[in-house]
Structure formats: structure tokens, C-alpha cells
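Encoded as C-alpha cells, here's the structure I'll be asking about.
Only one protein chain is missing; all other protein chains are in place.
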Amino acid sequence: MLDYITSYLSSNVTPGQAGNFFWATVYVMVVFGGVSVVVMAMNWLERKALAHFQIRLGPMRVGPHGLLQPIADAIKLATKEDIIPAEADKLVFWVAPLIILCASFTVYIVVPFGPTHAITDLNIGILFMLGVSSLSVLGIVMAGWASNSHYPLMGGLRSSAQMISYEVAMGLAVISAILMTSLNSTGIGTLSMIGIVQAQQQAHVWYAFKFFPLGLIALIIFSIAMVAETNRAPFDLPEAESELTAGFHTEYSGLRWSLFMLGEYAAMGAVSSIAVTLWLGGWLRPFPNWLSGSFFDLVFSLFPAFTFLALAGFCFYGVTRMPKHPYFRLETIGLAGFGAVLGLIGLILLITPVRTRVQDIYWFLAKVAVFLYLYIWYRATFPRYRFDQLMAVGWKVLLPASLVVLMATAIVGVVI
Amino acid sequence: MTDPTTYISHLELGEPDKTYLDTNELIINMGPQHPATHGVLRVILKLDGEKVLGTECVIGYLHRGVEKIAENRTYAMFNPYVDRMDYVAAVSNGLGYCETVEKLLNVEAPPRARYIRVILTELNRLASHMLWLGTHALDIGAMTPLFYTFRDREEILKIFEKYCGARLTTHAFRIGGLQYETYEGFEKDVKNFLDFVPPKIDEYEELLSTNRIWVERTVGVGKITGANCIALGVTGPVLRASGVKWDIRKAMPYSGYEQFDFDIPTCENGDTFDRYMVRMKEMRQSLRIIRQAVDGIPSGPIMAKVPKVIKPPAGEVYHSIEAPKGELGYFIVSDGSTQPYRVRVRPPSFVNLQALDLMVRGALVADVIAVIGTIDIVLGEVDR
Partner (left out) sequence: MTPVATNFFFFLLAGVTLISGILVITQRNPVHSALALILGLLAQANLYLMLYAPFVAGVQVILYAGGIMVLFLFVIMLVNLERAKKEEQFNKLWLIGTAAAAALGFLFFTVYLKGKALWQDQGTALPPETSNTQEIGRLLYGQYMFTFEIASLLLLVAIIGAVVMTKRKV
């Protein structure tokens, strides 16, 4: 039994490839927990960042600077009355959010946080991700239908039509990145996520900058399509409040609605992971060629520690700015404690063995975090597209552009 | 868009449409409670899929009987009621009413009062347009300009509060002039404001005018021709955006507007984007007027020789001003007593709302909300 557990530690493959159930389960739980934490953090960050974009403060009351707001939201949603419309189809009503949730979370099986830090490495990795994330369309259609009301049905159908339209452009952009993996000496490409990043490593260039500007255009096309895929601004007409059809999740209340939001944020993270893996070099550190050498390796390896120490610094700065009133004593202590925990993690990350192991995961998560911040930025800045304009952009702009990029990549790849 | 001769009256809306076969027509109610109707407005839409075939506005949810109340109040007592109609641009309402009664009494406010009235009215125009911009952008989906415009509107409201004690329903003017002398530092505050605001207006334009999504949502949406505007009686920025250069401040000047040098911005197309551009340009012209006015406020009395008990001679008078939303007119009939016999308000929003049906024929549902926002209605004025 113990050998079973320890035998995996010496191998350098993912638990799925090693066939080790125990470690696969451990990794699954870690990833699941991590995604849940990221979703809660996104919830807080979205409200805070949107507020700061709009010259206001956002949640400040629940916990210091609103840090406990996601927990309050979760408790509120969990304790709300669970209303099911009278004529609704109960089975479908109950299953729809589950499908979206399961589809969004299952995708994380193949997300590569490092060369061996993935739950498994299917050799159809990217195909699996695209396929399973397209199952969430089913959930939306079912949610709209099960509410047995006219507006959610129209909203659900519109939302799903939008999603399947942008999946085409997404897929073509992905293909042009996969094409670039086959430009190695053997001429055989790979669909596996870890293989794609390793191909970028061997080509010594991230695919976003390969065959400039083709890789970059493919990345931009994918970024726009992924925003539309997850029904986020500026493509969020089906779920906007000030429009007539209030969206497919109108009739859902309480915990069921929170499952939708959970699935949406998880899907955002999943498609950001695809973008990062395919074009931005996954877990590779930036500038491997220009800033190479042991000095720069050391500098870049200190980034995780610096990040956490900087966050701790922000927390302590916030502590100094807290009002000096007895009501705020608990919050000040809480913020200081949070800052201390972050600082401790930062200091632990300075230790060399931890540092070397955390490198890949950190760079991957940092790049995904940039994309998630971009999501929030888009929501604050842009007005909404009208539905027919949305479909026009998807079919008439993104699809031809991705086809052209694909053909150009193929031609350039053969010629060069 | 259809021309007025094929206008389907609201009575016919209930009958089955005889011009289409095999279409699934839907009658949808944008109820009185709706985040995007700027008040309690009910719009019944007849849709064919996503396209709008016709609309019917049901108003009256905010009717408070203001005109009836006027018959039981003296002229000075009725002054505060007037602010509550277009509560966003209350100063303009007050200006229109006071000028109409002054016309009845055949007095004229002294020059100093006129200059200060112009300053406050133009500040109010700025405040009204800023609120319009924020809410209109919010309807179309841009959440952020709302907070920026409200933040800058605060500066105007601070000036109002320092002047007359109220931010929104100001009751700033009296019949015959002003009651309050400007406070210490009024000119300095206004001049600081004039330096503070132009970069902000540039910021709003930068956020929206060249934004591709904004342009796609507003260009070509809600078109109305100048001829249709005149036929329906639409005035204000809606009229000017359709190419008709008509502004009461230039055509029939009042309160000393003839002394100031400003332009009347117009645009040709008459769609939502043009109305947006016209209002942005109007904001800058307002700044120009304020700058000229605040530099040369004459000294003198602020109140004309008006008897304590206002008893205008019997007669009727109609006087209109250019409110931020259009031509705001007052028709007062006096029977020689201290209370008016009839006060009829011609609210610009009420008349402009009639254009909604013409503007959204053939457009999509999402455009209805954009068009309601672009007409810039305030339900307090529509319903009175």
C-alpha cells in the first residue's frame, strides 16, 4: 500500500499516465479545491476591480476590505429559498446546473500546471477540453427550457446560439496553434497539452510570437472568442439585466444560481488556461532566450516569493490606513493576520527546494490571472453588443479571420 | 422607417396584423418597473421575433395633478411645484415659469438677475446632460461612465446647494428676479468648475465616441427625419440631431441670451449617435456661455419691482424656453385673481416620447431601450 503511494513520487509522469489512483485522487482534490478558491477570489476581485474602475470602493464591510464577502455571498445563496416554478420539468431543472458545473470542472483534468503537474495528460488533451466545454451549451439550453417560461427559453436559446457560433472560431484558432506544434524535426505534432508546451519549449519561442504576427492574431481571435464563449461582457446580452429577456437563469434561486456562477467562472479559468497553454508557453518562464543564464534564472525564480511578499505589503499598508476605532479592531487584526499568512507563504517560497518546485505552477497561474483580470477590465469598459451584431462579429469577422490565419500559418510553416 | 402617413394608431395595435402571413407575433410588455425605462413608463411592444412592429406607451404612473394644483395656489406658492416636474433639470422649469408670469405681469428681471439666471440654467443643462449620458451608457451596457458623470455632476450640485440650499429641486428663481444674492465665492466656484470640467467631457468622449461597440449600437439606430420631427412637434437635441437648426435661445431669445455668443450644434442623420454628439457639443457650448456670463455679471438689484401680492391682469400668455430636453412651454391663463385660472405645461419629454414609435419601427428589441434613453425622457415631466 505504502509502496503504491511512494512509487509514484519517483516517476516523472502525471498520475493519470502512471495509473496511480491514489495520487490522481489527491491531484483531483487539490485542483478542485484550487479552482473553487480561485472562483471565490474572482468573485471578490471582480466586485473590487469594477468598483475601483467606477470611482467607488466596492465591498468594504464584510471583513477587512470586503475579503470575506464571497463567504457571505455563499452563505446567503445557500440559505435562500429554493423556488422551482410550478410547471417546470423537475428533472431537467435539477440537472441543468449540474451539467454546466461538471462540464466546466471536468476540463481541469488536462490543464497542465507543469511538466508533471497535471492530473493526467490525455494525448487528445486540447480536443478533450474543447469538447467537454461545449457540453455546457447543453446545460444552458436545458436550463432555459426547464424554467417553463418564455423569457428564459429565449435567453437560453440565444445564449447557446452565441456559444456554438464562437466555438467555431475558437476551434480554428486552436488548430492554427496545433499546426505549429508539428513544425519540428519529426513532423509529427501533438494534441496533448503538456506536449504543446514542450513543443514551444523546443522551438524556443512562444506560439504567440511565432511567425509574427500570425500567432498573435490567432491569440487575439481566441481571446475574443473565449469571452463570447463564456457569455461575458461585451457579449453578455442574453444575461444582462436591462434587456427584455432576462437570461436563462432567471428562475433559478439560491444555491442553484450559484452553481451557474461557479460554472461560469470555472469556464473562464478553463478557456484562459487553453489560451495560456497554446500561445503563451504554459508554465515556461518569460524571456527564456533573451534573459537566459543562471542570474536571470535566479531572478525569475524569486518572482513567486516577491508576489506574495508584495501582497503582504499591501495588506500591511491597508492595516496602517484602517480607522483607529474600537469597532475596527477585529478587522485590523484580521487584515494583519491575513498579511502575515501571505508573508509567511512568501518567505517559505524563498527556500530553494520549494522555489524550484513552485516555478512552473506560479508562472502558469500568473498568466491565467492576467487573462482573468482582462475579463473584468472588459466588463467595466465596454458597452454590450446587440445580439445580431454579436452573431455578425462571430460569423463574419472572426471566422474568416481565423480561416485566413490558419491557411497563412500552414503556408508559412511549409515554406519556412 | 415608415413615414407618418402609414402611422398605425394605438387603437389598431390590438387587431391582428393583416400585412404579414405566418408570422408569430408577440406582444410583450416592458412593464412600469424596468431598470431601463427611466422611471415608471410602460411600453407595450408588438414583436415579430426580434423585430419591433409597433409600440404603445402607457403613461400616467407618475401623474400628480400638478396643473390642477396650480389652480389652487397663488403664483408664488406654485413656484416650488414646478421643480418637481422635470426633477433632473429643475432650474430650467423654474426659469420657464418665472419668465411666463413675468410676461403676464409685464415686468422684466433686472440685468444682474438675468445673468445669474443664465449661469444657473446652463449649469443645470450640463447636469441634466451628464445624467443623461450616464444612464444612457448604462442602458447600452457601459457601466463605468455612469459613475464618472455622477461624480462630476456633484460639483454642479454643490454650487446649487451653496446658492439656494437644495441640490435637486432648487426653487432658485422668484417671480421678478432672484431672492438670494450670490454667495461669497460664487464666481470663483464657477470658474473653478469651468476649468475642471472640459477634460472630463473629453474623457467621456474618449470612452465612448470612438468605441467600436458604442458606434455599432448607436449609428443608424432610431433614425428620424427632420420633417417627421417637425410633424410630431419634437424639439430639443432630438430635433437638432435630425438637421433642423432650431434653438429657442437663438430664435426667440429670453433672459439675456442674445448677449452671449454660442453655436447651435446640429447633425444630419438623426440617429442615436447624432443625438449623443449633439448633446456632447451642447455641453461644451454651455461651458462657453457660462464663461462669458460669469466674466461680466453686472451689479445692481436682483429683484424687479413686483407687488407683494401678485395679481396679474386677466389674460393669457404662452412663453417657452429651451430646457435641456427640448422646448418647455408654459401657458398661463389669468382671470385677474391671485391664483391662476389655468396653467398648462408643454413638457418636452411628453411630446418627444411620441417619436418613439416612429423611431423603433423595424428595429430590434435591444434598440428600443437605447432609443428610450436617447430621447431623454423624465417621467415626472411626461406625467406631471
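As written, the chains take the letters A and B, and residue 1 is the first residue of each chain.
As a working rule, a contact is a pair of C-beta atoms (placed from the backbone, for glycine too) under 8 Å apart; a residue touches a chain by one contact, two chains touch by 3 or more.
In this text, all values refer to a predicted model and were calculated from it rather than measured experimentally.
A.B. asks: For the chain that's been dropped from view, list the shown partners it touches.
C.D. replies: Taken over the complete structure, the missing chain's partners among displayed chains are A.
A.B. asks: Pick out which of A:A41, A:I71, A:L157 or A:I175 touches the chain that's been left out of the picture.
C.D. replies: With A:A41, A:I71, A:L157 or A:I175 as choices, the missing chain is touched by A:L157.
A.B. asks: Among A:V38, A:L122, A:A267 or A:L349, choose the residue that contacts the chain missing from this document, as touch is defined above.
C.D. replies: The one listed residue touching the chain not shown is A:L122.
A.B. asks: From the listed residues A:I109, A:V132, A:A233 or A:A369, report the one that touches the chain absent from this view.
C.D. replies: A:V132
A.B. asks: By the contact definition given up top, give the residues of chain A that touch the hidden chain.
C.D. replies: So the residues of chain A touching the unseen chain are 16-19, 21, 89, 91-92, 95, 122-124, 127-128, 130-132, 134-135, 137-138, 141-142, 144-145, 153, 157, 160, 164, 188, 191.
In this text, only the chains that are shown with their structure count from here on.
A.B. asks: Sort out for me which residues of chain A touch chain B in the complex.
C.D. replies: 50, 53-56, 233-234, 236-237, 240-244, 379-389
A.B. asks: Within their complex, state which residues of chain B touch chain A.
C.D. replies: Where chain B meets chain A, its residues are 28, 30, 34-36, 50, 137-144, 146-148, 151, 207-208, 211, 213-214, 216-217, 364-367, 369.
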